[in-house]
Every structure is written in C-alpha cells, then in structure tokens.
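Okay, here's the structure, questions in a sec.
We show some of the complex, not the whole, and keep each chain where it was.
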Amino acid sequence: MASVSIDGIQKNYGPTSVLRGVSLSIADGEFLTLLGPSGCGKSTLLRILAGLEVQDAGSVLIDKRAVDGLRPKWRDVAMVFQSYALYPHMTVASNMALPLRMRRLSAVQRLPLVGRLLPETARITAEIDVEVMRTAKSLGIGHLLARKPGQLSGGQRQRVAVGRAMVRHPAVFLMDEPLSNLDAKLRVQMRAEIKELHQRLGGTFVYVTHDQAEAMTLSDRVAVMVDGELLQVAAPQDIYVDPDDRRVAEFIGSPKINMLDGVVRERGVVDVAGSALAIEVDAIAGAHITLGIRSEAFHFADHGGPGVLTGSVRMIEHMGSDLLVHFDLAGVDHLVIARLLAERAPHIAVGQTLHVGVRPDRVLLFTRDGRRLRREVEAGRASVTPIREIAR
Amino acid sequence: MSEPLCLSGVRVEHSAIGGARRAQIPATPPARAPAVAQTLVAWGLAGPAVFFLLVLFLLPVTGVFVIALSDWQFGARSLSFVGFANFREVFVDAGFRASLLNSVVYVLIVVPGSVILGLMIAVLIESGRSLRSFYRAIHFLPFMATLAAMAIAWEALLHPTIGFVNQALAVIGLPTANWLRDENTALPVLAIIGIWQNLGYAMVLFLAGLKSIPQDLYDAADVDGADLWLDRLCIVTLPMLGPVSMFVVIVVAVRAFEPFDAVKVLTQGGPGHASEMLLYTLYRESFEYLRTGFGAAVAVVFLAIVVTLTLVQARIMGNRVHYQ
Amino acid sequence: EDRVTIRVSYVNSYMKPIQEEIARRFSQMHPHIAVVLDSPVEAWGDQLQRTILDSATGNRPDVAEHAFNLFGEIVDRGLAQPLDSLIKQEEDWSSMGYSPALTGLGVHHGEIWGLPFRISTPIIFYNADLVRSVSEGSSEFPSDWQGILQVAKRITALGDQRAGIFFDYQADGNWTFQALLNLRGGQLVTSEGKIGFNNAEGLSALATLSEIGQSSTSDMPREQARQSFAAGVLGIYVGSSAQLGNLLRASANKFSIGTAPLPRSASNARLPAGGGIYMLTTRDPKKQAAAWEYIKFATGPVAQTLVVEQTGMMPCNELPASDPSLLGKFYSKNPLYLTSLKELPIVTSWTAFPGRNAVKISDTIREQLRAVVTLKTKPDVALEAMTKDVEALLK
Amino acid sequence: MSAFKSARRLSLPTTILRHAVLLCTGALILAPFVWMVSLSIKPASEIFRVSFSFWPERFYGIENYTKALTEVPLPRYMGNGVLVCAIILVLQILVCTPCAYVLAKLRFPGRDLLFSMVLIGLLLPHQVLSLPLFILSYQLDILNTYAALIFPYVISPFGIFLFRQFFKTIPDDVVHAARLDGLSELAIVWRIMLPMALPALIAFSIFSVVGHWNDLFWPLIAVRDQSLMPPPLGIMVFKNEEAGNDYGPLMAASTLVVMPLIIAFLAAQKWFVEGMTGGAVK
C-alpha cells in the first residue's frame, strides 16, 4: 500500500512528444483509472511508473520515495499486461512463483541443478509454493496450477496474470487494459472481479483503459488523458456530469454529447437553433458559446414552445427501454441525438416533426475554444473562465 | 495427365456464360453439382504439380529402389533382380563404411556448431541496437555464396605454404599443418567450412524466432525481477526459442548430410577415405566408377537415414509444429 | 564437300593450349572439318569413365584420347573402331613416321586401336640452386636414392617452410609406383593379369617410398607440389617429364631447374611409358574419315613438335626429331628435355589390372601408397593390405 | 520490433563485449571472402611469395579480372546461370502457387493425400534421386542441354509448402470476396493470392535462385558441354585448367561468380528476413 505521486512527467519519442508534463497524485488504496483514446500515451505513462521506460523530465514518487533511478524490480509495483504476458513454457504455478523466486532466492540458489542442493533453497521454495497456492485459491484457479497458459481460457489466463501480480503483495498494481482481450460478456464479469479484488486487497491500483464503461464502473477517480495531457481527474460521476473541458465531455458518454452553438441573448436566455432556452449564464449578451447537451437531458414534448427545440426525425434506433432519436435542427450541421423513453414517445416515425424539451440544469456550457463555462451556482467548485475573455 | 485440359474446359464454359449475360442469373443452373465442380477445379489447379511430383519425385524414388535391387548397368537393355547383393557389397566396402562414419561425425560437428553459434550470434545481434543489419548480413553471406567458388578461396586460405592460416599460425608460433591433406584434419576442416556456411542460416532463423517473442514478456520479466541479461535469457529468450530451435536443428541436420561441393573441390574424399561422405560416395560410385547398383544402394541407405532423421525429429517436435 | 564437325575428347587441362593450337592448325588445312574440343578431365581414369558414360547416353565423342594402360577397356566394350583397315589404305604409311614400336603401343588383341599422341616417363626435377646450396661443392646431382634423399633431408632441414622432396605417387594408374617396380625389374601386373608386386621388389619399392616420406614432411596434391616447386620452396619433384614445360614457365627463371633420371636398381630395369593414344570412337562413316585425318594430324610431325616443345614429352612420331627444322635444333638448345628422351631404350608398357574395377583398384593402391609416404603404415603392412584389397576387387 | 528492446540501453561493458564478439566472428566469417578478393588483385609472383598483406604491392586486378573474363567463357557461364535460374524460378512459381492455393484454401477429396505427397517431396534430398533422374534425362534425350539443367527442378515442394503456409494466413474472406467479384479460381491465384504473398514470393525466389545458381552436383552430371555450364561448374573447370598455377584469375572468377548473389541478397535483405519469419518459422 502506497501513495503514488507523478510530477511533471514528459516523454518524447524522437520528435513526437507523447507525454507533455503529466502531474497526478494517487492516494494510498485508491483505484485510479487512466482513460483516453488510443495513442494518447496511457501505456507510456504506466510503463514509466513501472520503470520500464525512462521519462525525459519529471519524477515519480511511490510511497513518498523518488523511484526515478530504480529498476522495476525495486519499485514494489506489479503490472498486468493487456496480453497477460504469461510465460507460455511454464506452468501456472511457475508463472506465479517467478516474481517470488527472483526476489527470495539468490542467483546461486536459482541455478537449475546446483541450486536445489543448497540448504535454504528447499525451504524457501516450499514457502513460495504455499503462497502461490493460497493466492491461486483466492482467485479460484487453484486447480489449474499444473497447466500451461496455452491450456487455459481467456478469463483463466487473465486471472493467472492477476495472480502473478498479487502474489508478492506489491504496493501498487498497474493494469494496462487487462480486459481488452476478452469478449464482451466475460469483460463485464471480470470487471466485477477486479473491483472486488481491489476492495479485498485494498492496494493502490492504476488502471489503464480506453473503455469508458470500465473506467466509470471501476474507479474511485478517473484521469482523462488526451494527446499526452491530463484534462481532468475526478470521480466518475463528476467526469460525466461536470466535465472541465469540451474534449472530456465529448470523449465521455455514448452516444456522444450533442454540441450546439448558441448566442447569449440576455442574462438567462440563450438562442439556440432558433429557440430561446432559459439557461442561467454569466456572460454578456451577444457572447458566442457552445452548449453541450447529453442525449438523456432531452425529454419528449408534445408541442413546441419556449425552451423546446423542434426538428425533424431522421433515424430512430431502438435501445430496449429507450429510443435514440436522431433529428435535424435548423442551423445545426450534424444530427442531434436524443434518448427518449420508449413509452413516452411511442408514435415517433422518421420524417416527422419532433419537439424535445431540454433540462436547463443538465446543459453544459463551453466557450467556443472548448473551456467550460460554469454557471454561478457552480462557481465555487472549479475555476471559472471570466466571461469577458469570450469572443463575440 | 488430364487435369490441365479439364481446367481449361471449366474456364471456357464460364467465359461463355460471361459473354452472353452479365450480372444476371441464368435460367438453368449448371449441370454439375458444385461440390464436384470444386473437386475438379482443385485437381485441375494442382494438376501440373501432381504430375511433376510423380515424375520427379515418386517415380525416381521407385527407380532408385529398382536399380538397387538389380544388376542394371548404364546402357544395359535388360536387368535381373539380385536381391540384396548390392547392399551386401555396400556394407562390406571399406570406403562406404568410412563414408558413413564420416558423415555421422560431420553431422555431429556441424549441427551443434552451427546451431549453437547461430543462436549465440542471433542473440548477440538482437541484444543491442547498433549495426544490426550489418552484422546480420555479414554472418549470412556464406550461406548465399557459391560454395564451389568459396571452396577455392578456402583452399587458398588453407594452402600449406602460401595460405593465410598457416602463415598466421607460424607468426604466432603455433604448429602448422597441411590441412586438407592430413587424415586427421581434413574432415574437421570440412566441418568447419560446413559450420561457416550454415551458421548464418541458423542465425537468420533464430532472428526470426527472436522477433516473434512479444516485448511484453520481457517487460513482465523485468517487473517480476528478472532484469539481469542472463535471467532474461533463461526465463524468456531461450524457452521461447524452443520450437524454432527444433526446426533449425532439422533444417541444418538435413543440410549437413548433403555436403558435396566442398568435398568435390577440395579433397575428393581424401586423403584415404578421411573426408569421404555419403553424397560424394554416391556421386563417385554412380557417375565415376559407374557402379550403378552400388550407387543406387548407397542412395537408398542415404535416403533411409535422412528420412528417418526428419521423421524422428518431427515426432520429437510432436504437436509443436502444426502442418495442417 | 559437306562440312563435318568432329568432337575431340582429351585429357589434362594443361594440354588445353596445345590442343587448341593443334585444332586451329588442323582446321586451316581442312576447312570443311570443324573441331570441337570437350573440356578436359584431369585423370586417365576419369577419361575412361567419361567415354563409357557418354557412350551409354548416346553422347560419344568422335575422337578420344585414352591411356596406354586403359584403352583396352574401351576396346573391350566395343566403343572404338580398329585402325588397321584405314592404315592399309594409306599409301605412304611407311614414310609417315610411325614406327612399329610406336604403333605397338596402340595394339590390343592383335589389332591397332589408336596412334600414340604423347609419351612421357617419370623423371626427377630439382631446384638446382637449392641443391647446390646444400651439397657443399659437389655439383653433380646424386644418381642413387640414398644420395638423393640425403639432399632432400638437408633441404628440409633448411626450414622456413622448405620441403626436400615430393614423389608424385598420386599419378594415374599407379604409374610412378610401377616405375619404381620396373626399375627394380619387378612389375605391377603380371601378364596373366594377376598381382605382380607382392614380392621383394614390391617391398623394396615401398621401402623407398617410406624413406622419401621420412626425408620430407609434406604430402600434398600434385598441383600444390608443383606450385611449391615453382615457388622455390620444394627441392626435388619426382613426376612426369610432361611437366617440364609448365615448371619452366612457372618458375620464371627465379632459379635454375635441373632434371635427372630415376635411379635404376636392376640390370633389367625398365620404365613405363606414360601417355595415351588417339582412338577413333565414332561410328558415323562420314565422321570417321574426318576423325582419321585429325588423328593423323595430331600424331604427325607438326603437332608433335608442338607437344614436345610445350611439355617435355617425347615425340610420338619419328619425323620431327630427325628434322632439324622441327625438333633437331630444339633439343640441342634445351638439354633438359633430353633426360627423358635418353630413357627411350628401357621404356616398357604401362599396365593396368583387368576388369571393370581397374580404376577403383588403382585408387585403392594409391591410398596405400599414401599411407606409406605419410609414414602411417609400414611398407610390409601396406604391401599385405594392398594385396588383399586388390585381390578382392579382382574377383 | 526487437526482442530485447528495453528502456535501458545495454550497459557500456556489455555493449563493448557485444561488438567485440560480433566483430571477431564477423571477421572470421569474412576471412575467405577477404582472402579471395585479395588474391584476385595480386600478381602470381606476390601470391606465391611467402608473406601476407591484403593489398598488393603491384595492383594486378585488371589483368586478373580480364583473364578471368576472357580465358574461360565466364560471361557465358554467368549467362547460363541467369537463364537457368530464371526459367526454373518462373516454372516453379507457375507450378507451385496453384497447388499451394488449392492446399491452403479449397476442400476436396484427396487433399490430404496431395499434401502428404508434397511433404514426402520436401523430405527427399534431391541428389539421392540423381541416378534415376539422369536415366530419365537420357530417355528424354535432353542430356547436355539446358533442358537437362532445368527439368528436375520444375517443381519445388518447398515452394508449395512455403506458399501454402503463407496463403493460410490470408483470410478466407478475401477468397470469398474474390469469388463474389467474379474471379475464377485461377484468377484468384494470380491476381489476389500471389500479390498478397509478396514477402513469401521474394523469400522463395531468393532461396530458389541461390540454390540453383550455386548448384554443382546436378550440372556436373547433366552437362558436358562447356557452353552450357553454370557458374560453379565453370569455376571448377577453370580451377582444373589452372591446376592451381594461377590463383589470381581463379579468385577473380570466383569473386565474379559470388558477387551477383551477394548484391541481390543485400538488396532484398529486408523482405528475405520477413519472408522467412512469415513462412518458414511457423
């Protein structure tokens, strides 16, 4: 158990800058997820934490100790790889025992034949076997110890990889997309198991994924990373309902958040796509802003009126209990998607006119260059972009 | 062989339809059931290969056996079967026995030599970043080079008086030798040439094997604490190369049973029978001494050895190599 | 007249320039006959096998050179045409320089199968400068083996990669071994085709080989020996007189070369004649005429002059030696070439074991000879082994 | 890419050791080549002198190479080599790829039999069959012709095997798409499979050309005529003719014979390794 503190990490591969000064502190026992699109540098950051890669600037502290010069072995971290990286020629037991053997046995004791003869070796090996067995049992793979990885299913392999990380009780667990090789059903199941594992072990977890569902369901906090920068670090729910940045809002949530350009008419009223929405906004009249409206922030309205947007339906997707209705709005060049309860809106058909209401408290406001504009009530929580900066 | 004809028949039929109507469903389906048609097409495509496999491999193998069991001679119009007389003659022949023994010794030197050196060099090349393709190319050159020509270079190198080897040895005060004319050195020298030639091949195969080891495994070993070069070698590299190694051993062993050019150019099997090896014996008996039956019997023995070797090794490899 | 192409198959690549020159001159005289020369093989045994294989595969040459001791094999297999009837048609045969002694070399079972093209004898070449430097004053080259080996030992002792003597025991058909036997009055093969060396002469010949081995360290391929000789590091080279021309050219006047006859150790000492005859192997009558012309030309005065001057062999035609414009003056200017010629009176035939294994037998004997020269085997042991091996192959 | 890629560079001593060892083995491996080139530019007098230096006192390269090119028909030998290798390669590709395709992608009765025939062919060392092949060439009356040099190699079981392995890695869907697009099976082989198997094709071509350019055994048996000889046989004849008297031109000729392959290899090195990875080691 240890806290992790990352301070101004930079990393370049040749001319391309992959990490541009990433800083982050992770509390002892926290489950932190690094979430971001493919190629944004998540794995690189994780590998720097593990000591597999050397940063160009910045430093890493584990348990308040700078570990920058340390080799992976001495950092007290364990890593679960996307491909599991099990040694295919070793049994599950040997795979899991390896980290312990490398630490507890001296180089001489590890020698193939000679090593066995040394007095201590047998005792230590027996100890290790006991620990491996205990860990394997706790993961439900006790009966698989004699098999080789090739004889296991995907889920079992994943458990072995976790077991290999667990067995030496590291201070920090690093996991690089450990579920992405599993099929959808299994992924959901293993997700729950990892969450349960974290609760049981109580260790510090740093988890990398590009799957938001994983990030949202597993984490204490989510760090959203785009292009080598951390955009926001917050609890999952906050990332969703209260993103700091337009890119975060757009990355999180499926279907993607609807972004509508609007102009402030007067205090409390914003003109959007021909309608005036009553939204409290701390900006001068005439300011150009962007409204982020999640699909579920819309609701079906029987007829037009103030605070109601009107468009024509272009496509309907049935999602079980809900409908995803794609509709055109005058003056908006992409389709807007509303998630409507199927029961409330049973008669919608393609080509029809649709009226949807917007819940003003669920509308997110951004400047045209992507910064979040918080309304007065929220001002206490985050830095507010002074509205004067906003170009007309 | 009728397959090629049948193949063209199928093609003609299709293009005829193609000319008549395009992108339309013909009113009457083709008469032949699709499965039968597919079989015909398959054998049609494989036809030339089947023909040549039969003519150039299966027929000659049968031929070798027939000749080995008969008294047939070049130019003879008839033959009669003499049972195993040729084989009896082969096995009492001192030259053949020497040749067999030499081949075995040669293989026992060349295979481990090439494989171990090849592995070592491959691992060394891959363990650093600089000059990789340079080293790879250098070590692979002998495999490409025309051995008949290179043998002459070796001869010059090993020349007892003007050769670089003896000159160098003399300079550092080591004993020199007449390498290719000494019973004790001729075979080892040929074996060294064999290693020189095959090591690059083993190396390239190992390099291919090394490249297919996932980087993740090394990372995992690193995190697991196996971060010394030797540990990584033992825990990841060598075990992961296991299947490739078996393949390399087979390939090199089969090649090591077939040295000819160096023997022909450098020693002609001499001195004595010191460097006589199976393929050269086969050649000499068949095409120089014109002892056809004897030559064929040698061929059969040779064949038996190589095939057994390959099969045994394939069996050892077991399910690691999937041909299907 | 129709154009005819004839294919000529000969032995030894060092003959290539000479053969090409002969073919060129022949074509000048006979424009309607084109001559194609096969690339040469290096040994008479190979030549025998090549002709047999080529005949079996319908690829027979029209004229083929074969060794004195092996051409019987070609005849016995019916691969050649007898020349007697052709000779009879030649009106002035008697004045063409073919003495009965010469044509006798091509006789088998009473018929003439070919005309000799080249004759050589084994002789001793020595590096006169080296020999002089070790023989303290006496300028004569010794005439007995003991003396020769003394010199060899001294040269070997000079060190610096020097070798005293090389005896070309590797010669085809155990030619030089037969020479050692013949010089002792012994023989390789008896007239019944049995082993002729399993006796005192044989043992003595092997003993000499063994002593040669003791007096010098090197066993090498004959080409290498010649290179070494030419490079001036080998003192004495015992081999075919045919090499004289080559050695003179290769040594390029870096040192002076001397020649000497092999020591005789019996009153009835003989020397086997090395070399071969030109045989008519084509069955096509039209080609036969052209081929016959070629054989006559190649064994005639002009060609033989070339052969003698370039190699050091004896002429196979009596005309050139007597014609000062051809060889007369040459011999007086180049006394080295006379050593071999002087041996003519004691020349005897070069023999081979009968049967299909002739080549393999001589290979087997050669291996034993090598074992003796390299001191791997004692002469008596080698003699026994040799006898046993040959008997097995004679069956 | 690399197996040993790691964050940390090798330590300095290890790096030095690596280069030291590799340079040593490399030097040993190169020695015959260096010696060959060195002798090829020396005059006979320097060759036979007991002393060594790589560079000659008197540069004799031009003379030696001229002699190598004129004394024997070396250009002719090389021309023969190019011709024979090219024809063999083309025929092998023509014969092997359809068969490999059939084995990799079609299901039909007898496929396993066909494949075992290929595997048997793969096992058989070709030289063992020289005697019957020689008799066959005689029966066909093609001895001592180009045809004799070519015909035993018209098919390459190795080629079939290599292409089959590679074709197997091409998804079936591509074949299905091609059928839907209206391609005949033969057209699928030439227009889809072969271009997609380019690395295998290059690797195989190198193997085939190297093998047949360097082959001494079969030409030694099959041809007599100097004008038909491929390079190794020609070199051997040249060596015999020189009888070891003149290493200079001989080494020049050797250098000339070895050179084309080395250049070709250096040019195609990348694909070659890739092809080996894709096909052979699987």
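Read from first to last, the chains carry the letters A, B, C and D; within each, the first residue is number 1.
We adopt the following convention: a contact is a pair of C-beta atoms (placed from the backbone, for glycine too) under 8 Å apart; a residue touches a chain by one contact, two chains touch by 3 or more.
Computed from a predicted structure; not experimentally measured.
K.L.:
How many times does each labelled chain turn up in the complete complex?
P.N.:
A x2, B x1, C x1, D x1
We take it that only the chains that are shown with their structure count from here on.
K.L.:
Starting from the mean Cα coordinates of subunit C and subunit D, work out the distance between those two points in Å.
P.N.:
41
K.L.:
With centres defined as the mean C-alpha position, give me the subunit A-subunit C separation in Å.
P.N.:
About 93 Å, centre to centre.
K.L.:
Mind pulling the subunit C residues that touch 2 or more other chains?
P.N.:
In subunit C, 56-57, 161, 221, 224, 227, 231, 233 touch at least two other chains.
K.L.:
Which residues of subunit B are in contact with two or more other chains?
P.N.:
Only 161-162, 222, 287 qualify.
K.L.:
Which bits of subunit A are touching subunit B when the two form their complex?
P.N.:
47, 50-52, 71-73, 77-79, 81-83, 85-90, 98-99, 102-103, 107, 110, 164
K.L.:
Spell out the residues on subunit C that touch subunit B in their complex, using ranges where they run on.
P.N.:
Residues 46, 49, 52-53, 55-57, 161, 218-221, 224, 227-228, 231, 233, 357, 359-360, 367, 370-371, 374, 376.
K.L.:
Going by the contact rule at the top, pick out the subunit B residues touching subunit D in the complex.
P.N.:
7, 10-11, 14, 18, 38-39, 41-43, 45-46, 48-50, 52-53, 55-61, 63-64, 67, 117, 121, 124-131, 133, 135-150, 152-154, 156-157, 161-162, 164, 167-168, 196, 199-200, 204-205, 207-213, 215, 218, 222, 229, 232, 237, 244, 247, 254, 257-258, 260-261, 264-265, 279, 282-283, 286-287, 292, 295-296, 299, 302-303, 306-307, 310-311, 323
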